[in-house]
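Beneath this line is the structure, given in structure tokens, with notes to follow.
Removed: one protein chain of the complex. Kept in place: all other protein chains.
For chain A:
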Amino acid sequence: MTESVFPEARGGAGPLAGAGAVWQVARAGVRRRRVQTAVVGIVVFCSTVSVVVALGLLESVSAPFDRAFAAQRGAHLVAVYDPAKAPASAPARPVPAVTAASGPFAQATVTIPDTVEHLPPGPLTVVGRAGPGGPVDRLDLWSGRWPARPGEIVLDRPPNPHWSYLLGVRFTVPERPQGFTVVGLASSLSRSAESWVTPAQAEELRPSAAQMLYRLGGAGTDADVRRAADAITAALPAGSLLGTQSYLAVKRDHGRTASAFLPFLAGFGVLGLVVAVIIVANVVGGAVVAGFRHIGMLKALGFTPNQVVAVYLAMILVPASAGAALGTVVGGLAARPLLDDIGLSVFNVALSPWVYAAALAGMTAVVTLAALVPALRAHRMPAAPAISAGGGQPSGRGRRVHRLLSGARLPRPVSLGLGLPFARPARTALTLAAVVLGAATVTLAAGLSGTMTAYGAAAQRVGHVHTVIHVGQARFRETPPRHGDAGIETLLRGLPGTVYVTADAWIDLHVVGQPQPIMGRFLRGDSATLGETIVEGRWLEGPGEMVASPAFLEQQGLRVGDRLTLSLGRARTQATVVGVTMSGEPDLIHADWRTLTALSPSAKATQYEVRLAPDADLEAYHAAVRAADPGLRPVAKSRTDQNAVTVIGFASLLTVLLGTVAALGVFNTVVLTTRERRRDLGTLKSVGMTPRQVTVMMVTSMAALGAAGGLLGVPVGVAAHRVVVPAMARAADIVMPAFMIEVWSAPLLVPLALAGVVIAVLGAYVPARSAARLTIATVLRGE
């Protein structure tokens, strides 16, 4: 048979020659190791879904308003001119601060009568624009079309299908008896108008003002915007500017609701990423470790080390890429509706292509790396020990089992099972690590949800304030109230259903000696019932007291008990810091009304926050407010916090995904371990154990591991929560009161600890029972 003694003289095939052999072995591995293939596929699938959701989340929470605002090329400054005084071309004159301008657009006001069904009665701002686009304030025309002829109107509504019923609605107003038909719904983050019509239609409504929209080069602070406004109007005839609106005011409005949850969502995003990576690494690493004998055989056969690595990478990457591809698609589908809700129905949050690309490429890279590290160990390993190490020879393992058996009197399957994990410490450590990680992950995720719920309720002040009554302002062409400030408060207190009323004034003022203005929120009435959470000190009780956010105090270098001097124009007054709020903007302080009186005796409240009696009907109450004074504009605060519901839905989805991934990780490790011990099981049966005893023994050993892992993992999760939550809060300038961190309770923790046992038992039961049922001979001669 040997034609040549040194056959390599035939000319060698290169290392690439065996590519077909590599693929054949890998394919056979994928087909024949169904549990491993399925687990790798499903784990990568779930992980990819959570990564897509988490990345989408991170992307949208990183600056939802700014991103949406930039996408719309929103107007940093909306200026309203008197068309009689300012010539139409004048406002557009180049000013260095202005990078883009749009307008002038004719602006008129129509009055919606009480008889119109679907629209709130009162004044409605109408602006004439030829289309939704332009260099500034590109409206998101998310439903219907732009008006083409007189009588057609587009309303400003957030992109939420809920509003679609408005399409086609007809209504008449005194200013246009022929009426309007709603042909479209658009959303403007700049809040430049409440509705739009064709320019011709706007002219017909006898516009009272002309609107200009500006984008500014630098518009980070109120001062920037104010400076730009001054520069723009400097060249204009005196009195031609009727009013301006800064996007920062709009942004603050959004901030209060959306940004409250951002640190938690970001935390969840990061957790999702980290856990997905670790578990994929664990599962893939386990598959390679379990294949050491296989690796040795391939090497003995003449597979080069690189080819062995290739076989293992291929065996993992086939199911992994399928899982990653499917996960990216499903993740995108799952994230869309959730992210729309994160936009809080105010603006559309788009998932950019990089999220998909990063998830797909990132997961593949992670899997490759995770497989590569142990595969490279196989690369270095000489073939001889690998063949004998995991080998079919019953000597090593058999002897160990026999020794165990002689130590413990038969039949004692339970005590034997408890001893088994110590027989192979490396495998046991891997299993234990999987359980600990799984239990810790689920614990941390559950804790984050709990903290988030508590924080959300506090930040949103659910149940404390039911409706906020805004005061119409003439400068925005709104109907001013008939009553004075004190009169409105008295009026509201007199209305049936009112329980508490707090009057608010938001006023720009200075800390003496500092050029940057700050925002003062001055409170009168029942301010203690607003539900602001105080984390240090106490709430306002008298004149000369103030409360501020941790960010403000840190910036100013102040503590509870310190005093500072506030100025408004020439007036000055002192205030003492008596408390710290849980969160808030770095330039916002809360102070008692009498502090404002000291600065500006004539200041008036701009809104009134009302808590209603539990049985009061909100709609009826609003109608009563409008009837009492048409200049009052009530806005309901939702009783159940929709944002919290959405965000917790998100957190739950991630928790479930991470839990599934963790459970699969444990399941996989346990199945592999049990499989490996099939020969031991055969040996045990050969010396007289019943199949039932074998199953009990195996399940007991894994349950013990599961219990140990759960007991270790839950405290690890709780500890991680204690570290992560305050760190997250600090990053977001929030100080968490203790009750938001101590969200743990025994009914929550016990099932979490038990989950490890349940998963381990399930993972052990199936393969142990099938091994126990096999005839001894099959087990002993197999593999």
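Here is the rule we use: a contact is a pair of C-beta atoms (placed from the backbone, for glycine too) under 8 Å apart; a residue touches a chain by one contact, two chains touch by 3 or more; residues count from 1.
Keep in mind that, in the parts below, contacts and distances are computed from a predicted model.
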Omitted chain, identified by the protein name its UniProt record gives, among "Quinol oxidase subunit 4", "TusA-related sulfurtransferase", "ABC transporter ATP-binding protein" or "C-type cytochrome": "ABC transporter ATP-binding protein"
Residue among A:176, A:294 or A:677 touching the omitted chain: A:294
Listed residues A:99, A:181, A:221 or A:304, member touching the removed chain: A:304
Interface with the undisplayed chain - residues on chain A: 1-8, 10, 12-15, 17-18, 20-21, 24-25, 28-29, 31-33, 294, 296-307, 379-380, 382-385, 387-388, 391-393, 778, 781-783
